[in-house]
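Missing here is one protein chain; the remaining ones are kept as they sit in the complex.
Right after this comes chain A.
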Amino acid sequence: MASQQQLSVIKGTKVLMVGAGGIGCELLKTLALSGFQDIHIIDMDTIEVSNLNRQFLFRQSHVGQSKAKVARDAVLKFRPHISITAYHANVKDPDFNADFFKQFNVVLNGLDNLDARRHVNRLCLAADVPLVESGTTGFLGQVTVHVKGRTECYECQPKPAPKTYPVCTITSTPSKFVHCIVWAKELLFAKLFGDKNQENDLNVRSSDAESSSEHKDDVFERKKDEDIEQYGRRIYDHVFGYNINLALSNNETWKNRNRPRPIYSGDVFTNELTRQNGNMDKNFATDDGTSVSAMAYLGMKNPQDIWSLVENSRIFLEALKLFFTKRGKEIGNLSFDKDDQLAVEFVTAAANIRATSFGIPLHSLFEAKGIAGNIVHAVATTNAIIAGLIVIEAIKVLKNDTSSYRMTYCLEHPSKKMLLMPVEPFEPNKSCYVCSETPLLLEINTLHSKLRDFVEKIVTAKLGMSFPLIMHGSALLYEVGDDLDEYMVANYAANLDKVLSELPSPVTGGTMLTVEDLQQELSCNINIKHREEFDEEKEPEGMLLLGWTQPFLAAEKDDNKSNGNDASTSNASTTATVEAEMDDEIDVIHAGKKRKLSEESKDAALGISRVADGTKNHKVLEVLADEDDLVMLGDEETGTKKKRLL
């Protein structure tokens, strides 16, 4: 394998790695061992304790430092004579433009979020540099090859949409623990500690029907000079007691459901409340806000324990109090963060108390944290395997060995005796708006929808553009950039609040808009079709983007919440979205149409479908074929099996 020819190809290669996390650490090591001598690596993240179980280039003493830089230094210890250039930066920084990408022979992704993956995909297309993409979840993983014009691009196929729940399930009729978590995190936590000015359509209430009046919001305001203990118990009694009672008054709701039980703090702590905070005076925590813990104050240690109702109630009150007494300055600006111990404690306790009301089994803090933070399972072994497969594909790409390109799945349960299953890559999707020039179609009410809605829900959320420019013919309607003059900025701001048909250059049915992202060098055309009515349940956005295979896709948050267009979009009133934080996540397993690279290979030998269990992201691969040598993915309806020898 390591022939002279291959070695010289490897030595002369300049490779860009994006991501120095789970896959990245393994990949950098394997690249260095394989003889690569000029490696550039970008990662904006810093090292955390929970990385250390698999990101083996990092040690306890590195916590808080740049992943890219520590990874470089660690690899240089066993390969001192190669060149590794580390960038502690966001790959979406404008410095990393198409010209930057053009200097590389191949780009290797070890990323943890969809947003960045799409961005890198576009830059690779713009720079015409091959991309090897990867992802892992638990024991599952995949590696895919994306070469412009030859194989599909990363965005040719739909990506799974984040799991969403109907609002009434969250606010009134939870039946699973995850519903209680969403309620505690998205509603209660946001209401108490988040931005007060932010429009929150998801009022904390027990029944949509009962409480349309807004005066109840006042309940959440801490009154002047109100004792913090009193305030906590007032909130407790309101959300777990009063609101449930209110909901119970609507008999219709409970006809076919178990009636929830209201819980008041007085019933939980008969007469012992005064003693519950015995540890309060001890000086546990430092002034470092994020290390404050209600569990520590209450002497509870094991995150695997499932707390009783009394314990949950104590944690709830204690956490609330600690937020006000120790982290008062942050109140009003907090958003839930899985690495914020106190926030996790509060959400766990609140979710468990609510679960008690509704007769739903309780969960430990450890489990609740995983659900609330959408933490993806990760182990070192899968990342190591995937990194090895990436290097094998990268070498094929460098040798231009096009007929050998494969996408490979790493499976948990063998399929056709295989744990590692190579599949021939698909050809580009001719209707992909990213790598082809096919226009999209947008159905929208041009008399009601504003330009802002279009920008937020389509351009940013669906098309994933960071620096968009919107044109109608030669008229500029909107633009984002650093170097705009004030006049233009004011002009664009004014346009944002206009409905489409009233823009200076009116957008109506039949209009074609051009949307570009100059950094990503992506341009696409959108044909506008006017439509009066939208189904509030099925089409909550009030518009429908067609002409590309993806039915819906919300932008995903990455670890650092850089992407603010999720739950706060203006009328997310029918669904509460649970974002997936991905840790080197496996993104997609194709279930799509037949898309073959070579003409002679036809028909499906294999259908693979993906089943996502909303909270855990378990993927199930279903394999239908049993022939040998080369497996192809394809249409499940295609009954015939064919094989193609290598």
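Keep in mind that, in the parts below, a contact is a pair of C-beta atoms (placed from the backbone, for glycine too) under 8 Å apart; a residue touches a chain by one contact, two chains touch by 3 or more; residues count from 1.
The definition used in the following text is that contacts and distances are computed from a predicted model.
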Protein name, per the UniProt record, of whichever chain is missing from view ("Sperm-associated antigen 6", "Ubiquitin-like 1-activating enzyme E1A", "Coatomer subunit epsilon" or "Ribosomal RNA-processing protein 43"): "Ubiquitin-like 1-activating enzyme E1A"
Of A:Gly241, A:Gly370 or A:Pro428, the one touching the omitted chain in the full complex: A:Gly370
Identified contact with the non-displayed chain, of A:Lys255, A:Lys417 or A:Lys538: A:Lys417
Touch with the omitted chain, as defined above, among A:Gly19, A:Gly110, A:Pro130 or A:Gly388: A:Gly388
Absent chain, residues of chain A that touch it: 1-2, 26, 29-30, 32-34, 49-50, 52-54, 56, 59-60, 77-80, 138-139, 301-304, 366, 370, 375-385, 387-389, 391-392, 395, 406, 408, 410, 412-414, 417-422, 583, 628-629, 646
